[in-house]
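Just below is one structure, and these are the notes that go with it.
Here the complex is missing a single protein chain, while all its other protein chains stay put.
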Amino acid sequence: MLFQLTDQPIETLIGSLHPHAGGIVTFEGRVRAVNDDKKVASLEYVAYPELALHEGHAIINAALKQFDILEARAVHRTGHLAIGDIAVWVMSAAIHRKEAFEATEYIINTIKVHVPIWKKEHYSDGEAIWVRCDRCTDDHKHSHTVKEAFSL
Amino acid sequence: MLFQLTDQPIETLIGSLHPHAGGIVTFEGRVRAVNDDKKVASLEYVAYPELALHEGHAIINAALKQFDILEARAVHRTGHLAIGDIAVWVMSAAIHRKEAFEATEYIINTIKVHVPIWKKEHYSDGEAIWVRCDRCTDDHKHSHTVKEAFSL
Amino acid sequence: MTTIHITYFAALRDVTGYAEETLITEVVTAQALFHKLTAKYHWPFSEADIQVAINDRYQPTDTLLKEGDRVVFIPPVAGG
Partner (left out) sequence: MTTIHITYFAALRDVTGYAEETLITEVVTAQALFHKLTAKYHWPFSEADIQVAINDRYQPTDTLLKEGDRVVFIPPVAGG
């Protein structure tokens, strides 16, 4: 069903928030089966944890300052991921929805360019590539890659 | 923790989606404890179901046509809701995140002005009001209300 | 004369005092029906506030009414 009415509670996993939070926007980034026309078998995320946590906190704090939001959080996964797995999850809660949309988009855009996390795509043909700045500035630009053939 | 790294799966309740879905944006609208400076005790949502389902489906189908997204859905709750309860939930999934943000924001904005659902706010002072077009065109404009004092 | 079934929701249901009524009326458009009922019930809405659904679909307010139509006057919506 594309659109449903229900008299039962709608459940998500966000849990309780500030009682003034009326609009909550989440982003989840999942591992896609295809990237730049290549069939992805799995993905590996590696972080530089000390700097990644520092930069991640700074981004969330900047969003809390810059937008009229009540709460924000983000979590990034590391290690080997399969197709459909969630790699990153971001949430902003605001009194009104407009600010929550803006803050969540700001946070994910900024994570993608500032947080030292790298992604190695393993393709079904056996090749593996460290993805270079995956659409970090333009959602439609093709990603540039550093090729390291057969490094599986 | 504002920003976390984890090597464990990140879970949400969205479930499996199209294998090309890389960016998923959700909106949840929750019952706020305060609206227009009045303390809200509870809320009642009433729908005109035959028309609400028709318009809701039309909005999702319009989003699927208008934006480069793979999937979209929405659910709206009816009946009595408490503070913090989710009144409406929207999800769009796209290959890239930009389109998912745009589609989810379009869907919730359009639901708010087109779908025949009404909201009666019950205040802690005993008054109850059918909210009139709650910020439907301007997130910052104060809502106009049809007062029906003491109709509890 | 035309037989029209009218359903009320939300503020209009509260003000009117009931959920449905059937009228046999000489009015020709939904707009004319709205003004007739506003005069009767003192609805707190102007025509600009209201949308009209006929047989469960939004329709222009100047739509001609047919025998047996179900009409709903839609007060300002406030979902979400």
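Order of writing sets the chain letters: A, B and C. Residues in each chain are counted from 1.
Here is the rule we go by: contacts are C-beta pairs under 8 Å (C-beta built on N, C-alpha and C of every residue); 3 or more make two chains touch, one makes a residue touch a chain.
Just so it is clear, the model here is predicted, and its values are computed rather than measured.
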{"item": "Interface partners of the hidden chain - shown chains only, full complex considered", "value": "A"}
{"item": "Candidates A:45, A:67 or A:106 - the one touching the absent chain", "value": "A:45"}
{"item": "Contact partner of the left-out chain, one of A:14, A:40, A:69 or A:115", "value": "A:115"}
{"item": "Positions on chain A where the hidden chain makes contact", "value": "29, 45-48, 50-51, 54-55, 76, 87-88, 108, 111-120, 130-134, 136, 143-144, 146, 148, 151"}
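One rule holds for everything that comes next: only the chains that are shown with their structure count from here on.
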{"item": "Chain centre separation (chain B, chain C; CA means) in Å", "value": "27"}
{"item": "Approximate Å spacing (C-alpha centroids) for the pair chain A, chain B", "value": "22"}
{"item": "Interface hub residues of chain A, defined as touching at least two other chains", "value": "none"}
{"item": "Two or more partner chains touched - positions in chain C", "value": "none"}
